[in-house]
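Removed: one protein chain of the complex. Kept in place: all other protein chains.
Let's turn to chain A:
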Amino acid sequence: MEPASLPPAAVAHVARASYGKLVAYLSARTRDVAKAEDALAQAFLEALNRWPKSGVPESPEAWLLTVARRQLVDHNRRVLTAERGRDHLLLLAEELDDKPRDIPDERLSLMFACAHPAIDVRMRAPLILQTVLGFDAATIAQAFLVSPTTMSQRLVRAKAKIKDAGIPFRIPDRDELPERLDAVLAAVYAAFSAGWADPLGVDVQRKGLADEAIWLARLIVELLPKEPEALGLLALLLHLDARRLARRDEAGHFVPLMEQDPARWQAPLIEEADGLLREASRHYCIGRYQLEAAIQSAHAIRRRTGRADWTALERLYDRLFDLTHSPVVALNRAVVIAELRGAPAGLAALDAIAEDKRLADYQPYWAARAELKARLSDKAAANDAYLRAIGLESDPAVRNFLEERRRRALS
């Protein structure tokens, strides 16, 4: 190996594998995420300078940790004279040594801190992306459609809150674990959804986001292998990811789920997802993500039987609705009912939720409504609903697809 050409790639590799681990380890002791990140950034900078000359150290992780810790100690020595600061200093200095050793993996504790109930729900996913994966504020802002300045201010504020409010870095006790874990899983799901909006992966950063969310879901399963909902979330993401490419045809047109060619789905991902779901079911503790994964599985079955399992889908959506009372779930349930018992029954189910204000600017509701009205040859109503759906969509490919449907409904 040529040491001179190796380091930048080696640094990148270590960054990917170790960044979150090191941030978690450092901030779990100081509860100061921002400072841990700064110290680590300095350490990486130093690695980029030194490794080309000296070669990559035997344990890059331990090397980075030591340098980052020195940064923190120096920093504290400079600015802190208070009692608290001295304790802090002692704590860090005691652990200072260069020897390679196992750095305990505290990323999960970090994730629980980021998804703590005291943190604004919108900021949980961005915080995890930044602290565990090292995404910069601009990239995160892009994915969540927020201005970069706003995003970086919110990140700074959220980190200050972790420190100032004394949010703990720990895995919650058994009795509060399910609820707290749900917040972590929701944040990972939010990160995935932000990346999912770009099915072709044209926008490299966004495609990366869906992959990174799957990576986080795998990490959670690895650290909490017996949590059925963690298994459920990973199964759900893998099912969705299996269809990523099938959502566009060769010409780049949007293809809805029902019209996708199952041969273009990625079978290994589907099989892995179903395996995870089976494993989750052994714990006899159903939850939102297992149900959502099972719903995707009932669609995926079309690749073998030629037809989605609509009966199972109705049952699953019923249970999911009992659990969440979400209007989005009710909407999907109405689509299934239309499939099983015809468009009038589906429309009746849609009418039952039409008053819900949250659906007024929810594109899929209007698209579903338009579709059913078109099936019943109610051209005027179909036209109105298609227009609403088109106006609410920001993806040009989906907009074109809906416009095509609208034209077809009017002809």
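Heads up, the rule we're going with is that contacts are C-beta pairs under 8 Å (C-beta built on N, C-alpha and C of every residue); 3 or more make two chains touch, one makes a residue touch a chain; residues count from 1.
Heads up, the rule we're going with is that contacts and distances are computed from a predicted model.
Of the names listed as "Amino acid/amide ABC transporter membrane protein 1 (HAAT family)", "Dipeptidyl aminopeptidase/acylaminoacyl peptidase", "YciI family protein" or "Oxidoreductase", the one that matches the UniProt record for the absent chain is "YciI family protein". Considering the whole complex, the residue from A:17, A:145 or A:267 that touches the absent chain is A:145. One chain is missing from the display, and on chain A it is touched by residues 122, 145-147, 150, 360-361, 384, 386-394, 396, 399, 403.
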